[in-house]
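Missing here: one protein chain of the complex. Every other protein chain is in place.
Chain lettering (A, B and C) follows the sequence in which the chains are written, and residue indices restart at 1 in each chain.
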Amino acid sequence: MEDRVEQTSQAIRNEARRLFEADEIDVFIGFESGSLPLSSRPAFLTAEEIAQDPSKIDTLVWDSFCTSNLATYLLRYYANEPNRRKKREKPYPRVGIAVKGCDCRSVYTLAKERQVQRDSLRLVGVPCAGMVDVRKIQEQCADEIVACEEVDDSISITLRNGESTKIDREKALRRSCLECRFPKPENTDSIIDTPARKPGDGGRATLEAFEQKSSDEKWQYFSDELTKCIRCNACRQACPTCWCKECFAEHTDLKWIGVGSDLTDAMVFQITRIYHQAGRCVECDACYSACPMGVDLRTYTNRIAQDVHELFDYLPDFNPETSPPLATFSEADSNDFITDPEQAHE
Amino acid sequence: MSDTVGCTIEKKLLPTLLLNESKHSRVFIPKQSDGVTEYAVFGKGDTPDLEAGQSRLSPKSFFFPQTETLYAFDYDTIEPSASEEAAEAPVVLFAVRPCDSASFELLDQVFGPENHGYHDPYYEKKRDNTIVVTLACNKPGSTCFCTSVGGDPAGTRGADVLAFDLEDRLYLEGLTTKGKEFLARNGEVLKEAAETDREVANTLASSARESMPAVEYDRATVKKNLDDQFDNPIWEKITNTCIGCGACTYLCPTCHCFDICDEERHYKGRRIRTWDSCQYAQFTKHASGHNPRPTKTERLRQRFMHKFSYTVESVDEVYCVGCGRCVRYCPVNLDIREVLREFSST
Amino acid sequence: MGNQVGDVATTKPDSTAETTIAADDWQPSIVAFLCNWCSYAGADLAGVSRLQYGPNVRIIRVPCSARVDPQFILKALQNGADGVLVSGCHPGDCHYIHGNLVARRKFAVIKKFLEHIGIESERVQFSWVSASEGSRFAALMNSVIDGVKRVGPSRKLVKEL
Partner (left out) sequence: MSEQAVKANPYVPMPVTLESVAIENDAKDLKTFALAFENDEDREQFSYLPGQFAEVSILGVGESPFGIASSPTEKEHLLFTVKRAGSVTQELHRLDTGRRLGVRGPLGNSFPWDRIAGKNIIIVSGGFAFTTLRSSITYMLDETNRDRFGDITVLYGVRSPGELLYKETIAQWKERSDIGINLTVDREPDEPWDGTVGLVPNVLRDLGPSPKGAIVLVCGPPIMIRFTIPVLKELGFGEDDIILSLENRMKCGIGKCGRCNVGPKYVCVDGPVFTLAELQQLPAEY
């Protein structure tokens, strides 16, 4: 029997091929093997290319290293690029895209916010077995990793010093994947037949442990993490729901934050960025995976998603009809956090 | 000590040497924490981690910090910042890798007066004040490609002292007046090297050299191709995966673009310069709204053109030292080596 | 090499206006964003009714509590405010029908989030005060000032310049 990686990759290739052959799409976005071990990177196949060389389909892969959230790449086909505006008369390209649970929820979030056109998309759902945190693997290795091979549930690693080792995939998964509530995409146009992880608890257990910290301990943790930040904006750029044409951090007319390496500026950047994700963030960890410095953003994206869930009973979903909670309100919303001087003085 | 034969120091005596130096200089050594290598201040009891490999952030920040105050001002006065004016203690940068020290020479050409006669006192003072002890690489990393861009794992560019790791001891050669003085004043812990030490060092260097994968890169060919194919749609294809963050530029030892801005509160303020990146949309945007490089494609092209064409034309240098940081930390594995390959065919 | 460049305002600040306060006598500085229609009028009423409340508050009038972007709060904290209060009309009374209800959702999220990063809950507070509630406004201010005094001067998130 073929192993999971090869089977899933093949199924995606077949589906992409079918979409091209049926002339349903102009572009297919998936993953291809990267130039480094433990990396798969976004791949873009165009109908033109495939017509010329159908074997290009075979470059598509699906393994445990497909950490990018591909929904990020959809924005360009709609309004996000200045050039696009001038060519608005042209119909939107029809895009096929392989989506994990998180990618798929991002697509729906973007569709609700009218940043993508659901009609022009062909979502190819890939039930997700979880993606690995390369840092976790590197920590377990004494030397640089020069090659890797994934077979079913283990990853064989070859080190620079010639040694090789086998790593249990499950132990190397990203926190967001271990805790993921929606590994299986829904409301897609087709779905690959491959097993998904069992849904996780959404990080409840980790958050409860975090809640035990005092204010000062929490501050210390936040400070330690943000001290690593170099303000390269990889988190923002990797995030599918960070789609503002001009980020608040780049406003010069009204300068919200300094552009230097001041710690409080880095903090305000991240607080605001994550706050802007309230009710929109799908906790895909694209920001964390993109960060060259390994700043723990997961704790905070997870936290704000939980808060929104608890306050407004909402999680970004696969339903195009629901309203993002911060775009609406209810008379019945909690007033608990409001300071009431009369009560305070009782 | 003659010029051709250097000296050696037993590794166990290194702390003594560094402690001596730290009496009059600020000494920085490589240290590893959480899997990240950085240059940290040497303190009593510290040992430099010579196995730590390349630092995550390039040591360019010693001369060109991410944020630097040009001058402070208040209602009546303008005062140059301490870093420019005060005679700071000299700095010893210990165990800088050859690619990074080579980058210092490239930065010198930007910030030094050879560049159109303008001094940059901030950069120059720090540079003049620093002794660079370069440690040759016995085990180049898998993403290193210095030999392809004219560097060497035992390269001497930008170094005052070149050191080789000979297991139980270091073999040291003074390259500049500063470097020779450095060795002379530490004579008591150094021994004159035997002819065999140098031979061992040479053997290590050549085996390191041979272990490095060659990226097909021919300076003239790539420059010509880049110039000829400025408008080639290939750039759009290369840019497909790029998310437009600035991680590559912030980690790059030769990238030196900066922004100047003011921070002010209560009639007091400072003018600072901070790293900036050609990858950001705002970088070249005119106040009128016109942007000469409106999309990621032009911005990414600029990065490659600058390094492999523009500087070759203007100062006859390639502004890439082959450190591989951008390869390793690009969130989407956009590999500079592959781009060079793309433009290498004749 | 002091040079004569550096005007940053047309009028020079009066240096005598700055008084030094002994540490034990510390008074917090509080920035209050008040909605034009209710809370600002409430503050006004507290004033004309000669109700006593702490002198520590700098009021910024906004058209509606929904005008307050959490960014304003962060900016105030970065600039050294020891406490921030946002107050608007009671739910149901908004001049713009439901601006304060939209605002309530934003505030609920940002308040929790600031607590998660370790900002004390007393630092950033939200309330509702109507135009007729002068005494409630005075009580609110005293309550906020007391709360901020309990947690002491702000050190977190303050940008050193």
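Quick note on the criterion: a contact is a pair of C-beta atoms (placed from the backbone, for glycine too) under 8 Å apart; a residue touches a chain by one contact, two chains touch by 3 or more.
The structure presented is a predicted model; accordingly, all values stated were derived computationally and were not measured.
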| item | value |
| --- | --- |
| Given B:Y217, B:Y250, B:F283 or B:F343, the one touching the chain that is not displayed | B:F283 |
| From B:V110, B:L166, B:V215 or B:I234, residue that would touch the chain that is not displayed | B:V110 |
| Identified contact with the non-displayed chain, of B:K11, B:K180, B:R198 or B:R271 | B:R271 |
| Hidden partner chain, touching residue among B:D46, B:E298 or B:E338 | B:E298 |
| Where the missing chain touches chain B, by residue | 70-71, 73, 78, 80, 84, 110-111, 115-116, 118-122, 230, 256-262, 264, 269, 271, 273, 276, 278, 283-288, 290, 292-293, 298, 302, 305-306, 309-311, 313-314 |
| Where the missing chain touches chain A, by residue | 252-253, 255 |
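Quick note on the criterion: only the chains that are shown with their structure count from here on.
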| item | value |
| --- | --- |
| B-C or A-B - the one linked by more C-beta pairs in contact | A-B |
| Chain centre separation (chain A, chain C; CA means) in Å | 36 |
| Separation of mean Cα positions, chain B and chain A [Å, integer] | 32 |
| Averaged-CA centre spacing for the pair chain C and chain B, given as whole angstrom | 46 |
| For chain A, residues that touch 2 or more chains besides their own | 258, 262 |
| For chain B, residues contacting two or more additional chains | 263 |
| Contacting residues of chain A [partner chain B, same complex] | 34-36, 39-44, 68, 72-73, 81-83, 135, 138-139, 144-146, 160, 230-234, 236-238, 246, 250, 252, 255, 258-262, 289-294 |
| Residues of chain B touching chain A in the complex | 34-36, 53, 56-57, 65-67, 139, 141-143, 237, 240-241, 243-247, 249-251, 259, 261, 263, 272, 274-277, 280-282, 291, 294-295, 327-329, 331-335, 337-338 |
| In the complex with chain B, residue positions of chain C that touch it | 1-9, 12-13, 79, 161 |
